Each structure stands twice: as C-alpha cells, then as structure tokens.
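Sharing a structure with you now.
The block that comes next holds subunit A.
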Amino acid sequence: MNDTSNENILEVDKVVMAFGGLMALFKPDFSVQRGIIKAIIGPNGAGKTTLFNVITGFFSPTEGTVRFKGQPISSLKTHEIADRGISRTFQTIELFGNMSVLENVMLGCHTRVRASFMAAGFCLPGARRKEKEIQERAMKILRFIGLADKCNDPADSLPLGEQKILEIGRALASEPELVCLDEPAAGLNETETHVASSLIKAINAKGVTVLLVEHDMKVVMNVSDEIVVLNYGQKIAEGPPKEIRNNPKVIEAYLGGDT
Partner candidate 1 sequence: MKLRRIVIFTTVCLFSLGFLVSPALAFKVGAVFSVTGRTSFLGDPEKKTAVMVAEQINAAGGINGEKLELIVYDSEGDATKANLAVKKLITQDKVSVVIGPSLSGTSMAVVPLAAKYKTPLISCAASYKITWDKEKGTARKWVFKTPQTDTMAVDAIYSALKQKGISKIAIMSVTSGFGASGRGELIRLAPEYGMTIMADEKYGPKDTDMTVQLTKIKGLAPKAIVNWSVGPTQVVVLRNWRDLGMKSIPFYQSHGFGSRKNIELAAGAAEGVFCPLGAVNIAELLTPYDTQYAVAQRYLKDYKAKYNEPLSSFGGHAWDALHMAAQALASVGDDKAKIRDYLENNIKGFVGQHGVFFYSPDDHIGLDKAAFRMVVVRDGDWALAD
Partner candidate 2 sequence: MLRIGKLPISTFAFLIIIFPWVAHQIPGIEHYTDVMVFAGIYSLITIGLSLLMGYAGQISVGHAAFYGIGAYVSGILTARYGLNPWICMLAGISVAGAVALIVGAPCLKLKGHYLAMATLAFGIIIFIVFNEEAEWTGGPDGMSGIPGLSIFGFDFDSVEKYFYLVWGFVFAAFVFSVNIIQSGAGRALRAIHSSETAANAMGVNVSGYKVLVFVYSAVLASLAGSLYAHYLNFINPATFDLFFSIKLLIMIALGGMHNLWGAVIGAGIITFLNYEWLHYFEEFEVIVYGAILLVVVIFFPDGLAGIPDMLKKRLGKH
C-alpha cells in the first residue's frame, strides 16, 4: 500500500465496443482516482451500462484497454476481475432470489474466503472455521446496511429499495477497492433514495472508490466528486459537478439537440 492518495485506481483507455456495426462505445478516455466517487451520466443509450460491462469483464472490448491499479484487465474473465477487487451491482436487480439475505451477502465474500470442494466435502476444521468467519463478516455488513434483522428472509421477498441496498451490501462483501453501482436509485422513492445516497457516502468514507451510473441528478450532484458524461459512446465532458452542470455540450446532449 504505497502512496494511495493520488493514484489512479482505474483507467479507461480508448475503449471501443462494437456489436456488429453498432458502436456502443467509441474511445471514451478517463481515469478514476482512488478514494473518490465518480459518476457516469448520459442520456439513454449513451453506453453507460456497456462501459460497466466492459470494466467488469462481461464484454471484452473490441479495441482499447481498461487498467486497474496500473494493470490491464480487459483480457481477464469476469470472476478474475472480481478477484482483483472490482465489484458491481446491476441495473436490473440480480440477487440470488432463492437464497436468504444473509446467504446473498455471504456469497459476496466468495472472492476473499474460499473453501475448496474437497475441504468442504470432508468438512475439515479449516473449512468450518472459514464458514464461521464468512458468516460473521456478512452479518457485520448487514448491520452496516441496516438489513441485519431480515437476514433469514428470502432475498426476493424484500421490497425493491431493500433489494437495491442488499445488492450494494453483497458487492461490499468482497471487500472491493472499486465498486461499480449501476443506477442504485432507479425505482426508489424519496426516502429510499435518501438512504441509498447516504449509504454510498458511507461506503466511500470507508475508503472504497465508487463508480456510479445514475439518472437521478439529485443523487449524482449530491454524492459525486467528479462526473464523466457520455453520449453515443463518446466522452463529451468530464469534471466536478459544478462544471458539468453548466457545460453547454452536456445540456445539448440532454435536451436532445439532434443537429
């Protein structure tokens, strides 16, 4: 852990993502400093979620690279990227609905504490100890996100807001250095949105870098340190919230200036 203050934890370097003839991403270029909250905004179809999928390894980019802590990661598999310390949530909730709230978070610990098939099968003391350790950590996270009292409920029985929160909790369980949140406030009411915002800040306060895709501008302006704006797969602006708010290009993109 040397000099963590000004280091770029993530660098997106001229990434191109093409689906057939369609350019979902065309060479956006930006970096994320360790310890900040950075938001990615842009109109629908701007390529935000595609960018998340490239960063987390669901898509491998047609051109360009993504570097995490200085190392290129675009050729790695999704689970290997998760191992390195990037965690994410999904726009459409992807909880393990058949598992309990606690188990969802426990699964998040998968990258950090792993028992081998054999050790688990033979129920070796090491495996049992690890399992206990995971459970305690998961409970700690549940207390942090405020779902400890629902730990045994099936995940799909939670209301939408809590499911969103749980997804964030699950992402935190892997002790990521960077967490990518895909529209954490979508579909939430005002109170829930408020809870989500403070949770994002709390996560950041623990030293976790946050990359955020969000439509709710109140949330974005409230929590983020820096903003990147995408339109048609290209970066059109980058800077602190105040600057972005007044950037004519951004306003045009959002107002839908076609010409």
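Convention: contacts are C-beta pairs under 8 Å (C-beta built on N, C-alpha and C of every residue); 3 or more make two chains touch, one makes a residue touch a chain; residues count from 1.
Keep in mind how these were chosen: all candidates are chains of the complex that A comes from, given by their letters.
Since we're looking at a predicted model, the values are computed, not measured.
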item	value
Touching candidate for subunit A, same complex, options 1 or 2	2
Interfacial residue positions of subunit A with respect to candidate 2 in the complex	56, 58, 77-79, 82-83, 87-88, 90, 94-99, 103, 106-111, 113-117, 120-123, 127, 130-131, 134, 170-171, 174
